[in-house]
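As you look at this complex, bear in mind that one protein chain is not there, while each of the others sits in place.
A, B, C, D and E are the chain letters, set down in written order, and residue numbers restart from 1 in every chain.
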Amino acid sequence: MASFWEYANPLKFMRTTERIFPFVTWAAVVCFLGGLIWGFFFTPDDYRQGSTVKIFYIHVPSAMMAINIWVMMLVTSLVWIVRRHHVSALAARAAAPVGAVMTLVALFTGAIWGQPMWGTWWAWDPRLTSFLILFLFYLGYMALWAAIDDDDTAADLTSVLCLVGSVFALLSRYAVNFWNQGLHQAASLSLDKEENVADVFWYPALVCIAGFVLLFVALVIIRTNTEIRARRMRALLARERQA
Amino acid sequence: MIAMELRVDNLTVARGGLPVLEGVSFALTAGRALVLRGPNGCGKTTLLRTIAGLQPAPVGEISLDREAMAYGAHADGLKATLTVEENLTFWAQAFGTDQVEAAIASFNLDELRTRTAGTLSAGQKRRLGLARLMVTGRPVWILDEPTVSLDAWSVKLFADVVREHLKAGGMALLATHIDLGLEEADELELEPFKAVSSLGDSFDEAFL
Amino acid sequence: MIAMELRVDNLTVARGGLPVLEGVSFALTAGRALVLRGPNGCGKTTLLRTIAGLQPAPVGEISLDREAMAYGAHADGLKATLTVEENLTFWAQAFGTDQVEAAIASFNLDELRTRTAGTLSAGQKRRLGLARLMVTGRPVWILDEPTVSLDAWSVKLFADVVREHLKAGGMALLATHIDLGLEEADELELEPFKAVSSLGDSFDEAFL
Amino acid sequence: MMPDLGKYAAEVLSAYAVSLTLIFGIIWLSLARARRVKAELAEVEARRQKDA
Amino acid sequence: MIALLTRDLRLAMRAGGGFGLGLSFFLIVVVLVPFGVGPETALLSKIAPGVLWVAALLACLLSLDRIFALDFEDGSLDLLATSPLPLEGVAAVKALAHWLTTGLPLVLAAPVLGLLMSLPASGFGPIVLSLLFGTPALSVIGAFGAALTVGIKRGGLLLSLLVLPLYMPTLIFGAEVARRGAEGQDYMTPLLMLAGISAATLALLPFASATVLRVNLR
Partner (left out) sequence: MIALLTRDLRLAMRAGGGFGLGLSFFLIVVVLVPFGVGPETALLSKIAPGVLWVAALLACLLSLDRIFALDFEDGSLDLLATSPLPLEGVAAVKALAHWLTTGLPLVLAAPVLGLLMSLPASGFGPIVLSLLFGTPALSVIGAFGAALTVGIKRGGLLLSLLVLPLYMPTLIFGAEVARRGAEGQDYMTPLLMLAGISAATLALLPFASATVLRVNLR
């Protein structure tokens, strides 16, 4: 069995990912659309929340992805810092905009959901607030990538930012919790069956979550490959100019 | 001072992710100076920064530690609101030496001692920047176009100081387009080391 | 072009509230260049800035309007994030001319055209700064140490451009410590005009 | 076919609309940039092959 | 002139984004306030118009030193002063570029941030209107302040100190419009005053800026 780090070679990475890309894409399309259609058309309304419960199928997966993507960026940043594989840094760069969009989706759907449920678009609730901070972290991270010309420098700086940012994101979460007890739902996906939402809502939600994960994987594959190509092109163009 | 040597071996230096010079090798022994020559944009600044340890070298060896070197770049690192004396004193303290008076005397800065650096003329600033080298007490001076905007008389002053430094067992590595009047220095033409446009595989596998 | 003349008459220039040069007079006619010489700190920069109209002269006359002059200072006024071409195009538009291509060709900037100015080497930046003069279309060039950090070949390039400019009826006033290879230029040594430390009554009666 | 969304129709539909716009937006941007960069790189590589 | 405007806009975009960043600062200040004063909606909605205006003002303020300082440091300003462009025009164009990159995005973003601050529904129109009429004055006054402090190394904070008193009238009328609007009262009078201030500063201050610039370039 070859070492896992072989895939850190850009060419090998591109070849492998391009081979699995169609499968991931199809799986993503099926789960994403399937889950949403199931959720939107074929589930009953909740007795308290009425039809707004349908927002659940977008809100929860996107909120989960927003957090998971940051974790993924943290891991790839660490890999870059320790092993200096370019693909790793570029994957983090590729994931950030997707994460930012997921955060934005969760914020928007949450805000829209909040109006009927809580009577307000926005409240300074711990979940919501720490989520907003996460969004700021995404923005800062992307702005830093965009502001630096040299690719390796940018990779180094954004990795350190991601690391430090993660610690502070956790800390913010704690601080905000402490600051205010909120309106927002507590975790409803715990393994403890008692507290779970009813199965009718739960199964399509699971499909949606799978759909969002697969969609993210597909997007990261294209975007990372694009970043690799863009980087190679910059190197070639620079070389051309030099010659 | 223990006899030391700066040996550069097969060095590649890069800027903006591209190699600029390849296979640069030379040795500099105590008491010698080496003048780097080459047209604009050939990579002198990049080479000096790499040797001074400010940027990593993708390939090659530099035998001396950066702790032995004093780097004098284009920008002088002067604080416009501090006086000439305060500027020098700070660097002397940072490097743990006390040669401020000697430096002021050597570069004829005595009259300007209490003037703030911001009000000096271009050449006077440069003289102050060079005086900073003396207070570092470091044996290897790495200088990027040290005599820019100096008049002929100050260039001679500078050459004398360098000569003095060499005599005391120091070394100097200089890049310049102007004649410094340092006849005893060796010269190295950098043009032949220009990096050819295709890279070796080891540099960056991905982005060949 | 109407024949014009830059006539400076009994000029006193001051910096930091003190006169630096006194009684400077000279005349420069179309097609001629004048090189100002003088040790560091004698007041060349101050004189050039005064003639270019950037600071007032306490005493004396300058016959030409600043509208006729293009000033090239130590700092080049380049924008690090704009490309070479964008930098030049902007100045061409500001001065209402369209000689960008000619300037690029004269200073051999063609290869660097799409590079952002921030990534140029010291000498390349300087070349771009000098190219800016060409796109101003102004007859009088006022240049403060134009060839700093240029290599020998670029200095020749510059001398050729100046010669061309003079041939077309322009004028050039330069301050420098380096030999420019402009044999036909007149020279003016500024040392004799050094201001004596007490001021004339007319300068600032209140603070005699 | 359309389920009865009751009085919350506006909320639910706008939530879906905004989310899907954003998600398809990022997908479209990713694909467009992927295509553009791929084409540009191919062009540069071709030029390089020719030169070499 | 147009060349100068396009250059400045282009620089703003390249330099890591005059646009995006001015805006994000506005966003961030607005977000900070609830963290500072606590999350009660009633309190927030009461101070919302004022805080939005103060935040807009600070966002403007922070980007002021870019107006001339960058050009001064790299020598462009000397060259511009000796170019055929009148310095008054330069000052006006630079203020305009500042408004386009900072003021205008703030106007457009204000409604979203109003949501975050639980601004009452009736307040959205007036806050946008008041920013639309008020921010040009902020840019022109700011350009004047930037011209005053241009020679001074890192005059950033001195600049704030000089400019803030000049900003007061604009702030007072602007916040008044926004507050009255939020409380559902009539806000024509302060709005007219605000428009008057903008018009007057636009007409006069570029001349003052040019004068001051000439002095600073000596």
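Heads up, the rule we're going with is that contacts are C-beta pairs under 8 Å (C-beta built on N, C-alpha and C of every residue); 3 or more make two chains touch, one makes a residue touch a chain.
Not measured: the values here are computed from a predicted model.
Residue-wise, the contact with the chain that is not shown comes from B:Lys79, picked out of B:Arg32, B:Lys79, B:Arg163 or B:Lys194. Within the whole complex, the absent chain has one touching residue among E:Leu4, E:Ala81, E:Leu96 or E:Leu171, and that is E:Leu171.
From the set A:Thr17, A:Ser88, A:Ser172 or A:Asn225, the residue in touch with the chain omitted from the display is A:Ser172, counting the whole complex. Counting the whole complex, the residues of chain A in touch with the unshown chain are 133, 136-137, 139-140, 143-144, 147-148, 150, 153, 156-157, 160-161, 163-165, 168-169, 171-172, 174-176, 178-179. Seen across the whole complex, the unshown chain contacts chain B at 52-56, 66-67, 69-71, 73-79, 81-82, 86, 89-91, 93-96, 132, 136.
What chain E contributes to its contact with the hidden chain is residues 15-16, 21-22, 24-25, 28-29, 32-33, 35-38, 43, 46-47, 49-51, 53-54, 57-58, 62-63, 65-66, 70, 152-158, 160-161, 164, 168, 171-172, 175, 179.
Keep in mind that, in the parts below, only the chains that are shown with their structure count from here on.
Between chain B and chain C, the least number of touch steps comes to 1.
Judged by contacting C-beta pairs, the busier of the interfaces A-D and C-E is A-D. Once CA atoms are averaged chain by chain and compared with the all-protein CA average, the nearest chain turns out to be E.
Remark: chain C and chain D have CA centroids separated by 54 Å (rounded to whole angstrom). With each centre defined as the average position of its C-alpha atoms, the distance from chain D to chain E rounds to 35 Å. Residues of chain E in contact with two or more other chains: none. The multi-chain contact residues of chain D, meaning those touching 2 or more other chains, do not exist; every residue touches at most one other chain.
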